[in-house]
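With one protein chain removed, the remaining protein chains of the complex are shown where they sit.
Then we have chain A:
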């Protein structure tokens, strides 16, 4: 028994050290996985034309019978989704529809329940920012089987021919465009860090590899740290502080979204560093204000309001004419927001 205890104590220490070593060694391995995610978004434009007409011959869906449009989005705690839902609701009301706005909180099960509710309420159409590219397919199919057309916004699903439209922001183009601004702000040289979004989320990979496609062309740009901050402000703040600690000579930060850019900017301010280039993606009003104040360099605006309105307009066209007259998959370009045009941005809408 005594020996066993000693053994255990020794084992614990050994295992601890072992995992550390493995952990520290895996720096490079993680990065290799990223690029794969990009291609799927790029291809979408080409696929769309080929596939949509082939699936169309079945009779057009006419809706459940009521004049009700269901708008299903992630939690409104993120202003992006709030704008999206509100813009869609306003547009639908303007076109004379009744509207129900609900949130699935990124839970596919809850989303499936909401689809069921929409079906039982005989909704005319569903506008949805979905809770998972695979998990959503069945729900959209079920709506289709019940004669209700679904229009997807912001995120795609892994199947075409089921939803009527899939309108998404061109993350890839947006991230590339904002990375160009970043490189210019850095003077094409210097050390920079990267804060990744939730790594299980496709967009995190797409944005990261688009950033690198641009930045990696410049040999004098040196990536010194990559960390996940899970799209979160507080996490970006602490991680950024720690990164600065080991790399005090850092000159720039690329962030997968605006919330993390806000956290990084706060950490840089707290560390007393100046003239650091920071970029994000999304185009939130908070970041717009920081851009105006000179604390953040640029962001790529995903036109959430525009995308939501397009979806509602297409739903209306489809219900009236049996076709949207457009491809199923549509990419909407992002707008780069810098100090020059920051004033034109308000609530994810560019004027």
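Operating definition for what follows: a contact is a pair of C-beta atoms (placed from the backbone, for glycine too) under 8 Å apart; a residue touches a chain by one contact, two chains touch by 3 or more; residues count from 1.
Basically, contacts and distances are computed from a predicted model.
For the chain that is left out, the UniProt protein name among "Monosaccharide ABC transporter membrane protein (CUT2 family)", "Transport permease protein", "Stage V sporulation protein AA" or "NADH-quinone oxidoreductase subunit J" is "Monosaccharide ABC transporter membrane protein (CUT2 family)".
Of the options A:93, A:246, A:321 or A:344, the residue whose C-beta touches the omitted chain is A:246. Listed residues A:160, A:173, A:202 or A:228: the one in touch with the omitted chain is A:228. Checked against the hidden chain, the listed residues A:82, A:207 or A:329 yield one contact partner: A:82. Within the complete assembly, residues 2, 5-6, 8-9, 12-13, 15-17, 19-20, 22-24, 26-27, 30, 75-79, 82, 199, 225-228, 230, 232-234, 237-239, 241-243, 245-246, 259, 262-263, 266, 270, 286, 289 of chain A touch the chain that is not shown.
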